[in-house]
Structures are given as C-alpha cells and as structure tokens.
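Got a structure here, written out as structure tokens. Questions coming.
With one protein chain withheld, the remaining protein chains of the complex are depicted in position.
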Amino acid sequence: MIVVMNHGAGEDDVARVTDKLKDMGYGVHLSSGENRTIIGVIGQRREEAAQTLEAMPEVEQVVFVTRPFKLAGREFHPDDTVIDLDKASIGGNELIFMAGPCAIEGEEQLLEAARAVKEAGARVFRGGAFKPRTSPYSFQGLEREGLQYLNQVRDETGLLIVTEVMDQFTVGEVAECADIIQVGARNMQNYYLLRELGKIRKPVLLKRGLSATIEEWLMAAEYILNGGNYQVILCERGIRTFEPYTRNTLDLSAVPLVKQLSHLPVIIDPSHGTGHSNLVPAMSKAAVAAGADGLMIEVHPNPQEALSDGPQSLTPQQFRQLINELKGVALSVGRLM
Amino acid sequence: MIVVMNHGAGEDDVARVTDKLKDMGYGVHLSSGENRTIIGVIGQRREEAAQTLEAMPEVEQVVFVTRPFKLAGREFHPDDTVIDLDKASIGGNELIFMAGPCAIEGEEQLLEAARAVKEAGARVFRGGAFKPRTSPYSFQGLEREGLQYLNQVRDETGLLIVTEVMDQFTVGEVAECADIIQVGARNMQNYYLLRELGKIRKPVLLKRGLSATIEEWLMAAEYILNGGNYQVILCERGIRTFEPYTRNTLDLSAVPLVKQLSHLPVIIDPSHGTGHSNLVPAMSKAAVAAGADGLMIEVHPNPQEALSDGPQSLTPQQFRQLINELKGVALSVGRLM
Amino acid sequence: MIVVMNHGAGEDDVARVTDKLKDMGYGVHLSSGENRTIIGVIGQRREEAAQTLEAMPEVEQVVFVTRPFKLAGREFHPDDTVIDLDKASIGGNELIFMAGPCAIEGEEQLLEAARAVKEAGARVFRGGAFKPRTSPYSFQGLEREGLQYLNQVRDETGLLIVTEVMDQFTVGEVAECADIIQVGARNMQNYYLLRELGKIRKPVLLKRGLSATIEEWLMAAEYILNGGNYQVILCERGIRTFEPYTRNTLDLSAVPLVKQLSHLPVIIDPSHGTGHSNLVPAMSKAAVAAGADGLMIEVHPNPQEALSDGPQSLTPQQFRQLINELKGVALSVGRLM
Partner (left out) sequence: MIVVMNHGAGEDDVARVTDKLKDMGYGVHLSSGENRTIIGVIGQRREEAAQTLEAMPEVEQVVFVTRPFKLAGREFHPDDTVIDLDKASIGGNELIFMAGPCAIEGEEQLLEAARAVKEAGARVFRGGAFKPRTSPYSFQGLEREGLQYLNQVRDETGLLIVTEVMDQFTVGEVAECADIIQVGARNMQNYYLLRELGKIRKPVLLKRGLSATIEEWLMAAEYILNGGNYQVILCERGIRTFEPYTRNTLDLSAVPLVKQLSHLPVIIDPSHGTGHSNLVPAMSKAAVAAGADGLMIEVHPNPQEALSDGPQSLTPQQFRQLINELKGVALSVGRLM
C-alpha cells in the first residue's frame, strides 16, 4: 500500500500516520515530493487498514500496489489450472462447448435438445432448473423436477451436466446432479453461496456479475478457492453499459486479461452476452480467437416456443453449423476441438 | 404490447404472427405504415409472450406500452403508502433518519453510537450484523452476536432497529430483532429472499442494486408486495458509473421519478452513495430538497477505528450538525422533522 | 508519481527504471515491500513521462499522487472565483438563474420567453442559435439570425445573454452577442475551441461532457484558464449511464466535489440532466440544496410547439412557480436570490 498525504500535511501529520501504521504492524518508507509526502507501506494488503487510513483527515488517499486476489492470481500460481472431468478437460488445449436451453421446460424438450447438442459436438449440457427471473409473474423454473430431467439427460446421452444453484442450501442437491455447478451473474457476490461452494469438490462455473469489475469477479473466485475448492471456471456473459441495441456488452478483452492475471480457465457466454441469436456465431468465433477455453451457448429445439430467452437461442441446426465453422478458428489459434 | 414487423414482411408473415397472438389469447389491431406493419396487442403484458414473438424471424421487435410492475405502481394505487411504526411513520409528512455504524463491532461501540444518533434526532438505528464483503479476507460481521447487541440498543435507547438480512433462512431470526429488515444492494435480485420477505409482516428496506434500473428495482419490490407484504421502503444508494472520484454516483433523480411511478416511500443513503463523509452533508440536503422521505447515514463514534467504511462515516458531532442544518431544508419543502 | 515495479523485478530492473527517471530529470525514493518495489518519483507530474514508464516491461503501473489540474485546482487558489457581470455575479453568495428555450425559433417566441423568464426572476437568458443535433434531418438552429434576436432580447429586456459557440472560428461573433459563452457537452474536449476561448475575456460556461470524468472536465477548464481567461463557470448536465427512464443521470455529487477540488463556480442544468420537465422542479431544489451556484433551465412559451427539447421545457408559469419555491431552499442553505 501507499499512503498519499494531503497537500500541506506537516511533519506532525506524517508522524501521526506512521505511528498508526506501526501500531497496525506495518513497516514504512517516507518519500517527500515537491507538493506531498507519500508513505510506502511494507506488509500485507488489508482493506480494513486502508479504510482506517483513509478516514484520517491528514490522508488524501491510499493506493494499493498489489492485487487483492492471492489464490486466484497468477503471481503465486504461474501454471494454468486445468480441470479434468470424466470425459473432458477445461483450461487445457481442448475447447469445451456447453450448450442447451436457458430453462428446463419438460422432459421431451430437454432430451431433444440434449441429443441435438451432443450430435453437434457439445460435451456439456446446460439447462436451468432454478431460474432467477426479474418479474415475479414469469416462469420460475421446474426446480427439483428439472434436476430429475437432467439426470435422465446424463443417463441417456452421457453428456456432462452444468446447472445453476441459487442458494447455499441447495448446493448439495444440485451437486448430486451436476458435474459443474453454475453460479449466476446475480449471485456472483452471494458470499454465503460462494463459501458453501468452497467446501465441495466439484467444479464451479462462476459467471461475472452484470456490473462486476474483473477484480471483483476474481475476488468472488477467491472466496471459493479460499474454502479449498480449486476448480473454478470463470464465465464472461456481458456487462451492463449504455448501449441499448444489445442486451449486454460482451467484454471479450476479459479473456486475455484474465489469462494474464489468473491461472483459472475462462469461457464465454455469447447468448446472454448479446441477447440476439444472430450475433452469437460472430461472437463465438471472436471468443475462440481471443483465447477463451470454451463457450456456453443457448440452444433450444424451438426458440419460438421457449419459455425463457428464445430470442437469443440457436436452433440445433444453427448450433451444428456454428460448431463446424469454429473448427478453423480453433485451429488458427492452436486449439483442439 | 406492440409487435413491430420486419421491413419487407408480407401478408403471410403478418398472418403467422397474428395467428400466434390469437393462440396466446391476445386480441390484435393491425396498422400498416409506409415501411412497416405494426400490430397492437390487446391483453396482459407477459414477458414470455414477448420473447416468443421476438424469436420469430418476421418480427423486428416487441415494444411494451405498460410498465411491468402492478402492485408497486401508482396507476392502480394512487395514494402514497405510509408505513406506521410504533414511534415513527415513513412516507408521510415527517422525515425519517436512520443512522449508525456500517458494521457492528462490539457492544460498547454500538451503544455509544446509538446514544449519539438518538440525541441528534435519529429515530432508527442502523448497524450490520451480517456483512457482505468483497474480500474473503475482510471482517465479515459479528452475525448472531451482533443481533444481540442490537436488541440491547433498542432496550436501552428505544430506537427502532434496521439491519440487513443476507438470505431467506435467517429472515425469521432477523425479523425478531429488527423493526425494519434491510435487503442490501447485492441481494436486490435474490428472489428467494424477496419471496420469503413477502411472507412476513414487517417493513422491508429494499436497496437499489449497484447497476439496477429503476424498473428492475420496482420489480424487486413487486416480488415482496406480491407475497402480501405491502410495507416496502425503497432506498437509493448510488449506481455504478465510469466516474472514479466517487464510490458510486448517487442518482437523486430516482426520488421524483419513483414518486411518480410508485406509491412506495423512498429514502436516500448518501454514505454509500458517495463514499466520502465530506460529501454526505451536501447530498443529504439535496436528497431532502428532492423530496426523499428520509435518510440513512453512517455514523461511527470513531471513523478512524471503524472496521468497515470509515471514510464515509460521520462522527456523532458531524451528524448532529447535519441534522440541525437539515431543518431549514425540510421546512422549505414542507416536510416535518 | 509512484512507479510500481512488477512482482519479481530484480535490482537490475529497478536500476533501469531509476536511470530512466533520472534521465527525465526526476528524483527517486526506493521502497521495497514484501512483494514489490515501488519508486517514489520527485518532480512535476507529466503524462508523457508516465506513459514512457508504463511502456517499460519492468513496470506494472504508474500511479499519480497529484491531480493533473493546477490552475483549476483549489490547492494553489484556495479562494472561490466570483465572476462579476454587469447585473449579476456568479460564484458568490447570490444564486444565478439562466432560463430560456433550447433553440431560438423566431423573434416572437424568443421575446415572449425572455419577458416571461425575466419577470419570474432570471438574470440570464439562454437560447441556442447554433444547435448540435444528432440527426442531420433535425432543425439545426437559426445561426446568425438567432444571434440578432438575442441582441434584441438584451436591448429590450436588459437580460444577460448566454448562448452556445460551436467552433473556434465563430468565437468572436458569438462573443459580440453573448455575455457568457457556452461550450456544449459535445464540445467539452474540442481543444481548438477551448484554446480560442482562453484568449478572450468573457465568461465561459463549460458543460460537462456526456461521459467525461470530473477530472477530464476540470482539465478542459484548465485549457481555458491556461490561455489566460480565468472566468470559467462549470455546468453539470447529466452523465450517460445504463438507466433508461431518464435521458441522463444528473450527477449532483459533482457540486460538492467540484467545490472541494476547484475554486470555480458550478451550476446545474436539470433540464438536460433529466430530460423530463416534471423532474425539473425537484432536481432544481436538490441542486440548490447541494450548494450549486445557480441553475440553467429550459423554459418555452409553448413546449408542445418547441422545435427542440419540448418534453424537458417548463412553461413560464411553471418556471415562475419553481423560482418561488426555490426561495426557501436557498435561504435554508444561506444563499440569496
């Protein structure tokens, strides 16, 4: 940390702050510039310490020089994390495709979608049993019944299952069914849920919050890692901006940036990221070219009958075509699929 | 709803869409412009119906002409909601002040803060027992122990208590202690929590999410109202923008806007809204002048020792002075305090 | 400035950077933490120097500890700037009201508006002769003819005139007519224009850009001040956010913040700031309570016939009522009007 003193702070002011720092167990280096004194603080970054210092009237600001994430960061963990599942690995050389409908609507719809995405080349099937919905008057998901259908999908197709968990108390139940447990954007900072997920030993797909900075996103991962669960997959799904033509603004620069800052795998959800199925193919190719480890795509046997997010869902045919088109892109950046 | 057909959509396309609408139980009015046909849809707004239509290739967009909130809206509930508590009412002519520390740190700190804010004129005491924190390495709150201290505060000072609930399973426990139950910004779209709060009969203070639109905020209130709990207080606490000099951008225009759209009371939290204690007095006055029904302000006996949010906390003296200065502003807009 | 070295930077790396700094004429203070070395740089802040350093692979980031504005800042100019005009002063104890239509549409409309706003208590008349419009198919302003009508307004009513200048080449012409020259939000970073305005000796009203940070806004003022024109009035008019219910989000916290950082007067434009005339009264009161030095408000004799921005314009009656209601608010924060 660096403490920047106020313009006009005198020796007494500086002494008061350095005393405080020493009380807190920090070492200090003074550096007096033309207009200001700055204090280099030797010791671990602590948010509380920074706030204490910023509340002192002599202090103008406290600047952090280290990132707040430790376990999620690449500094002390230079090698990529590769998550090995039974039939797939995530974060290695091979790309992973997760596909399926936004919401589970019934047994038939689900199995039809699952067969189609499997045939097209997906390894992981997605489908929401528990659905967070903006309106209380919207379809809220089949909940437990939906999990049963997902079990059928796995039994029949052999696809791996990813599905969303909505609170800490259903983690066990969802973990029984899912191969990968998804944390939705609205729950990225649900810390009770994150801590519970730190206790299990299954991969967690952590979606970036709608207006979460990359630092906050990695700190949410840090909660899970800090609990002892090292299998975290990050998923960028668009951030909220002023642009109204797209549902969200897909922040693809998060891919190379996360790859620099962190060892965790990162995948892209172009369906929520754009909100329009006709933008999904271009953004999927862009995501692979940018270095994403995989894609999560909404596919529905009949988007016009979908109970949720039809406008952003591909048909199975469109998905198959996209997978075919992605092969060349993957090859061009040295990835297998 | 209005369905806007694609440029170039022919009679067959229009027929396909109107058939679909009729299948869904809607009435239709066709209107053919120079470049496009639009279909006026007669019947209840339904998000699912809109998505179904938008997924049809003949349709360019679906436009809603009614707001999605019903119970929270003023259209069918023109009179202001006034929440009557034992020693205060919220949403009527009188302003309400809620004050206290961000986090409960111990018995002594809490009682000292409580006596100070009571003396200064606050009716409601705020203090967090359960704390959502960005970093797993930060102080996470005293939890149940904190609730006990809050009980002591009420017993000793007679202040009403507002405190945050973090999940649906502690609603009962928090409701036993709190006179008003707070939903934090990160939980504004935690629908399980909102539904649980719909079942109780205590006032809920619903903070606006960091990047929630006003419509989404009112829809979150709708979840609670829809459960049968009509005592919802809205609290604006700053939204996330590109401006780095303030922690958040306090959106004061939410006050007159919510007053037009909704009958629910709305208060302002200038402490989180700005992040700097020296901006709190000016923004508190602005909030009252804009028509807010009250304020929620962080006050700490010693901000430099606070375990959370010291830089944005007022000292008791600063709070007392602010309350004094607010009297004239309140009077100038016809409010009592 | 502070240079933060990369994690793992060795002595050689540090030496390379300190040599570079010394070459650039800076003094250095080294401070070695547990994980990183930081270098305190003694000397003037220079953006170019920071960029040079950031381009070095050994450097993680460069942090500024001083603000980039000098002339606009309060540090070296602690007293408020008060701009004295013939019949009014801006930035002192008295509030200033600027009112009038968005665009000048004709002689009659303008004089009618001018008489009305004068009678209601405005000292300054606003009206756009040169209009920046998003669409090439919209009304683009009366240009020179409009300036003549403004001259008539001044002659007949004695009101001071504020009007927008669109480029550096019409500064002279506009300055002949206007008592205060307005720089619109879209031109806040038109540096040629700002430099030209630095050469004249008339007050400049500098609107904040739609997505300008407060720092960038003060740097735009710095361009004018650096040219020798010290009469700059800042005007907040809403920033672009994700919220669709308002045209912009009026950032009222800019008022107390600018007052801390700078000695320049700051006024508020609640008409553009909200986009809805029915939000203007509440936000005007809030602005005065927050400490603004004045208001700029759109008033049109007949908003339903306005060629520009009718939905956000008050009628003369509404404006008169607002001015009456503002008196108490002004009094409550110790301001005259």
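Letters A, B and C name the chains as they come in the text, with residue numbers starting at 1 for each one.
Here is the rule we go by: a contact is a pair of C-beta atoms (placed from the backbone, for glycine too) under 8 Å apart; a residue touches a chain by one contact, two chains touch by 3 or more.
All figures in this text were calculated on a predicted structure; none of them were measured in a lab.
Among A:E176, A:E243 or A:E305, the one in contact with the hidden chain is A:E243. Contacts to the hidden chain, counted on subunit C, fall at residues 20, 46-48, 51-52, 54-56, 68, 132-140, 166-169, 186-187, 189-192, 195, 210-211, 216, 219, 222-223, 226, 240, 277, 303-311, 313. Annotation for subunit A: contacts to the undisplayed chain at residues 211, 213-215, 239, 241-246, 249-253, 255-257, 260-261, 273-274, 278-279, 281-283, 285-291, 325, 328-329, 331-333. Listed by residue number, the positions of subunit B touching the unshown chain are 2, 4, 7, 29-36, 38, 40-44, 60-61, 63, 65-66, 75, 240-242, 244.
Criterion: only the chains that are shown with their structure count from here on.
Chain centres here are C-alpha means, and the one lying farthest from subunit B is C. One inter-chain figure worth recording: subunit B and subunit C are separated by 31 Å, centre to centre, where each centre is the mean of the chain's CA atoms.
Listed for subunit C are residues 241-242, 244, each touching two or more other chains.
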